[in-house]
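Removed: one protein chain of the complex. Kept in place: all other protein chains.
Let's turn to chain A:
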Amino acid sequence: MSPASVFVCLSLTLLSDYPVIRVKPDHSGVVTDGVKHSMNPFCEIAVEEAVKLKEKKFIKEVVAVSCGPTQVTETIRTALAMGCDRGIHVEVSGKDYEAMGPLQIAKIFAALAKKEEASLVILGKQAIDDDCNQTGQMTAALLDWPQGTFASEVTIDGEKVKVVREIDGGLETIKISMPAVLTADLRLNTPRYATLPNIMKAKKKKIANMKPADLGVDMVSRVEVLRVDEPPTRLAGVKVETVDDLVAKLKANGTI
């Protein structure tokens, strides 16, 4: 029995180009005005995997979901152009958007997955602007669903999903029952380019709008960002001639 629908949850991130990202003068965050945003690369991989599963006829429908301001609809359209069937845009803007963190997003995704009776929720493993790596795991916990994170290979086997995970020690293979949450890692696949005809087709696909309140989610953040600083500028290294010199230097600066 093939699962009904797969939710791919997308994140809109800053296109990180390090010469461009600057810390705000008041150290409250990073300057986002005028910085180009686009779909998080790991989310692209997630979309690709979902579309691949649909092409292999393992699933019937792929829904692309994202939370954020109006800009986010472009990201959803790109996902539609890559092959998703429809989109859901959960509108979060202004102060709520600035304070939005993995927990709020996870609550939204969990509520949606339950409401739409999704069988699989696929996310990118982390967003490249904040590198939190929490949303997938939190979503699974809120839903009390099994999770296959850091997936580098996904195979659907009847009612179960076989996931090969990239872990520190190498690769771990697990089998989990659906419904489940997966997060995509780098080597899962190579995302396709949205072809022009697909971009045209995407125009006709529907994107539904809703607010967090519609899902009964409160957006209050329990995390307060105290300060954001740039990493210290890297100092030049020092070359030494012998091992004794090295030991002496390390002792001198208190490292050993």
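The rule is simple: a residue touches a chain if its C-beta (ideal position, glycine included) is under 8 Å from a C-beta of that chain, and two chains touch if they have at least 3 such contacts; residues count from 1.
Keep this in mind: contacts and distances are computed from a predicted model.
S.K.: Suppose you had to identify the omitted chain by its UniProt name; would it be "Rae1 protein homolog", "Fructose-bisphosphate aldolase", "Short/branched chain specific acyl-CoA dehydrogenase, mitochondrial" or "Exostosin GT47 domain-containing protein"?
M.R.: Cross-referencing UniProt, the chain left out corresponds to "Short/branched chain specific acyl-CoA dehydrogenase, mitochondrial".
S.K.: Who touches the missing chain here, A:T78, A:S119 or A:T139?
M.R.: A:T78
S.K.: Check each of A:V30, A:I156, A:L186 or A:L215 against the chain that is not shown and name the one that touches it.
M.R.: A:L186
S.K.: In the full complex, which bits of chain A touch the chain not displayed? Write them out.
M.R.: 15-18, 34-38, 41-42, 74, 77-78, 81, 126, 128, 131, 186, 190-200, 202-203
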